[in-house]
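Yeah, one chain of the complex is gone here, protein chain that is, but the others are all in their spots.
As written, the chain order gives the labels A, B and C, with residue 1 at the start of each chain.
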């Protein structure tokens, strides 16, 4: 059975390590915050100028001066800090953020990613996505394995305008966990109950399958 | 009669304007602070990270965390701010400091300046001098017209290693005020009692003398 | 020199047709509401606006767009702004989309007198365009240019008569860099105090960058997405 959004987030949370600074993109990535293992110290970075995002505020504590990169009201934790956008992207570009999780429209077998523009349809701008994918030390893409029409989003070559080239290291979809080796997708784990055949069918790009592929443990 | 150091400083103070942000170098330039006209608001910039230098502290207020670029203990005025060295030089490089006054060993008729190194003798480093001369909007050099042996310091071409090229706009010496036109020194004012002939004799570079040269009014 | 002006109308004097403006804020957070309103009340047009976003329909920069006072936007994200999208697709509005970190750094560089620098963002994408690219440390980079503006208009929490500014929480965002990148910088603040009242160790924008300052009025501080827990 393929994972729902929370399942994908839960699996990505297993990639976290104690002390990590993490930037979570809009959508599924945001949900990862709900599954940080108890006792693990993970600090969330918001590229609009906050290190140490807390949970959403109670109604009476909503503060217009305190939002995340998705423009949602948030809170901040003890040990948080605020700073300007140049410093914020310095953290990303300088490799200080340990992990970036973001969504995508397409990923290619060489690690290229398309996530910001559908010509003629969606041209809202790249925001901080190009900076994140070009500079982050470690990038995990969280997305559905196929689009609504069943077309694979793991391609030989991206068809949409690129956000960045050769940057994606790992992909977690509703069907699988895959590593981007540089010229192929290497299947690491299957979603519970999903077969290798199903993943093969849903993957257009080169897929490497070595040995027994374990089920995710979530 | 040629000016003493305080006379030079006093004459330079006449170049100040209300609202100016000014960086004063070590030596004679520092003395300019003593002659800021009453009621004029001039804010002093210290490149080690202070905008709004105050007078030297009273003995009991000496603070090791509060020094100027010459490593002397200072105070700060109301409205002062502290910042790091990158921001401080951003102020200079970005043209936010209105006037820089600094000393020199030599100035050439094209506005080149030598002020930091005497090979084999004095090699202490350029500190912030190269940044200041390369980027300041307006640079006035404060120095003696000749060295101890009577050799001119206003030359056709600098003999010592350069601090910057084509950057000096004005020179105030013990003998004269001169503008650097780009290919010559243009005599603007004489020190009280100093003759044009004396200035001619003390100037090795091309000297432009147009009409009657007034005496400084200090 | 008196930096303090009475209100937004006085502050924006000198902004003329065709000028380049920087406008602080991220979404609707930390935008100079008073000056934006004052600009809408003028007939100034043909503006190039550098701002991370463009407000939303009829809020913030959205108002200037609606009145067709803007010729060109330089932004990273349009956001939820239908009028912006309409003008962009119709060709009325010229739009240069810039990666957010590159935009922030270009503004920072402009204020700090750095004409050009290299970043990895945008390499291999349409953002690269015909920009110079170069490899450093085994990685391809794009050369980007510093940005300045005729006027930078920023919003701060507290300010003093010397022009020093302190921002609150995530309302800092682009304001701090823009303050340094304006030929003339206008700061509107929620609270204006005499010089000497702000902690000099806690200043975000030193007064040297600010030419005009005033205490704003009637801040609406609209929120795009109110999200709460419990």
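The criterion applied here is as follows: a contact is a pair of C-beta atoms (placed from the backbone, for glycine too) under 8 Å apart; a residue touches a chain by one contact, two chains touch by 3 or more.
Quick caveat: nothing in here was measured; it's all calculated off a predicted structure.
Between the chain not shown and the residues C:74, C:88 or C:166, the one that touches is C:166.
For the chain missing from the display, the contacting residue among B:2, B:43, B:163 or B:203 is B:163, taking the whole complex into account.
Checked against the hidden chain, the listed residues B:38, B:65 or B:149 yield one contact partner: B:65. For subunit B, the residues touching the absent chain in the complete assembly are 46-50, 55-59, 62-68, 70-74, 76, 82-86, 88-90, 92-93, 112, 123-132, 134-135, 161-166. Listed for subunit A, the residues touching the missing chain in the whole complex are 18-19, 21, 41, 43, 45, 51-52, 76-83, 86-87, 89-97, 135. Interface residues of subunit C facing the missing partner chain: 105, 109, 112-120, 134, 136-137, 141, 166-169, 199-202.
Convention: only the chains that are shown with their structure count from here on.
Pairs B-C and A-C differ in how many C-beta pairs touch across them, and the larger number is found at A-C. Taking the mean Cα position of each chain as its centre, A sits at the greatest distance from subunit B. In whole angstrom, the spacing between the mean C-alpha positions of subunit A and subunit B is 55.
Taking each chain's centre as the mean of its C-alpha atoms, subunit B lies 36 Å from subunit C.
Chain contacts: subunit A has no residue touching two or more partner chains. Multi-chain contact residues of subunit C (touching two or more other chains): none found.
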